[in-house]
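What follows is one structure encoded as structure tokens, with my remarks underneath.
Just one protein chain is left out here, and the rest sit where they should.
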Amino acid sequence: MSIWKYANPTQFMRTTRWLLPWLSALAILSVGTGLIWGFFFTPDDFRQGSTVKIIYLHVPSALMAINAWLMMLVTSLIWLIRRHHVSALLARAAAPVGLVMTLIALITGGIWGQPMWGTYWAWDPRLTSFLILFLFYLGYIALWQAVETQDTAADLTSVLCLVGSVFALLSRYAVNFWNQGLHQGTSVPVATGGRTVSDVFFVPLLISMAGFGLMFVVLVLLRTRTEIRARRLQALLARERAAS
Amino acid sequence: MIPDLGKYQGAVLSAYAISLLLITVTVALSLWRARVVKQQLNDAEARAKQAPDTH
Amino acid sequence: MYYTAQHLACARGDRTVISGVGFQLRSGQALILRGPNGSGKTTLLRCLAGLTPAVAGSISFSPDEVAYAAHADGLKAQMSVAETLQFWAKVFGARDVTPAIEGFALEPLLNRRVHTLSAGQKRRLSLSRLVLTGRKLWALDEPTVSLDMQAVAQFAGAVTTHLTQGGAAIIATHIDLGLPEAEQLDITPFRATAQTDTDPFLDEALL
Partner (left out) sequence: MIALLRRDLLLAVRAGGGFGLGLAFFLILCVLVPFGVGPAPATLAKIAPGILWVGALLACLLSLDRIFQLDAEDGTLDLLATSPLPLEGSASVKALAHWLTTGLPLTLAAAPLGLLLNLPAQATPWLVAGLALGTPALSVIGTFGAALTVGLKRGGLLISLLVLPLYMPTLLFGAEAARRGAEGLDATTPLFLMAGITAGTIALMPFASAAALRMNLR
């Protein structure tokens, strides 16, 4: 059997039923550890003072905001190509979580920016890109809710997600061209292996990022279960109507 | 209890407060909707059992 | 030339409406679809015309052979009858619009704007488009709605002409058109049931 068997709603419900409690515990544990460690037990940065503590919220949420969209892109493609219902519902369940992550990244960024750059908001490339991402999430969710027929809604939102991804990338470069920003370079350069923050900050940051990732997975699984139930409910009601 | 945050206390605390609030609201809404849908589905399931398929 | 469909299942929205439909139709023959409202006639016709992919089953002909006429007339109030005919003739690559004009007695209406036409006249204009398509198989959804007795006879004549020229027609209608060799198909028994529904969300083991 391949991974595709989990795209069957019945199998998905069965697997996530026992998986979800464990994952939830793990997510609570790691988010708690990361944030408590970051908040209580890290020193202040010599330049940024205590505001450096915001990094434990800002970076993981920004990371998840982008990862959520990437995940939606992948699941949308799977839906379009293989028409697995669970895949479409995963994308639907992920969108609001991604939206909240984007919002957290934007708000914490603004709060951090105020003492550092002297302004809550600047039309800096990264900030602007996130604002555009926020709009994409809003449009995506609105389209899901506006279309009555669920399979059609899945189709249309998948196409929107694909087209939106291309334009999000375009916007990213366009915005770069438009305004060179204030934002510092990435704090977690995975590709280069180098680090711009020291270990004292890095370890709790890693834990926090893992925690946000797990929290995202838990929320998406929980919400997908709800969506599957909602689809079954709809099908049952339709059958009731047909029978009467 | 709370570490000395110096002059940036307001910024740091509000960042944590708003983020935790948003996360809590998301989790609460997800759980609430899960419960509502589950309840509705159970009702529909019971009705379907009561009136077996007329087809 | 035969037009066949086997074990066809068609969906509207998320729901499979009919399943297990099959028919065989040869050139020169008409198939009359019967069944109460909501039994899936429109869904079946849209499926045959290629607008909705079939959920299951096979169709022996391509949607490009089907000329589809829906409930809606698909006319623009601001265009004249002649302009409408010429537009659709160009879309379907027909050279001559006279067969359509003659078949449905549109001659006196040619210069009128569509918004000045009566419902029956609009219907006639809409149906005349079928001639322009040059396609062999007509799929018609309640074509006689708002036509009077005379116009119905005219329409039946047009269909007969089409059949004698080697065409075929599938017509969902409640009235008797008096077509030669017309076969009847009652689709009520093919309504999808819980057993034939393939919705994965109705799997009994789901919860």
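By letter and in written order, the chains are A, B and C; residue numbering begins at 1 in each of them.
We adopt the following convention: contacts are C-beta pairs under 8 Å (C-beta built on N, C-alpha and C of every residue); 3 or more make two chains touch, one makes a residue touch a chain.
Note that this is a predicted model, so its numbers are computed, not measured.
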item	value
Visible chains that the absent chain touches, using the contact criterion stated earlier	A, C
Option touching the unshown chain, where C:S27, C:T52, C:S146 or C:T161 are the choices	C:T52
Hidden-chain contact residue, picked from the options C:V17, C:A30 or C:L75	C:L75
Contact residue for the chain not shown (choose from A:L138, A:V200 or A:A243)	A:L138
Missing-partner contacts on chain A, residue numbers	132, 135-136, 138-139, 142-143, 146-147, 149, 151-152, 155-156, 159-160, 162-164, 167-168, 170-171, 174-175, 177-178
Residues belonging to chain C that touch the chain removed from view	46, 49-53, 63-64, 66-68, 70-76, 78-79, 83, 86-88, 90-93, 129, 133
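Assume only the chains that are shown with their structure count from here on.
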item	value
Chain A and chain C: spacing of chain centres that average the CA atoms, whole Å	47
Chain B residues counted as touching two or more neighbouring chains	41, 45, 53, 55
In chain A, residues with contacts to at least two other chains	229, 232, 236, 239
Chain C-touching residues of chain A, taken from the complex the two chains share	8-10, 13, 85, 148-152, 228-229, 231-232, 234-236, 238-239
Of chain C, residues touching chain A in the complex	13-15, 194, 197, 199-203, 205-207
Residues of chain A touching chain B in the complex	35, 39-40, 44, 49-51, 53-54, 57-58, 61, 96-97, 100, 103-104, 107-108, 111-112, 114-115, 215, 219, 222-223, 225-226, 229-230, 232-233, 236-237, 239-240, 243
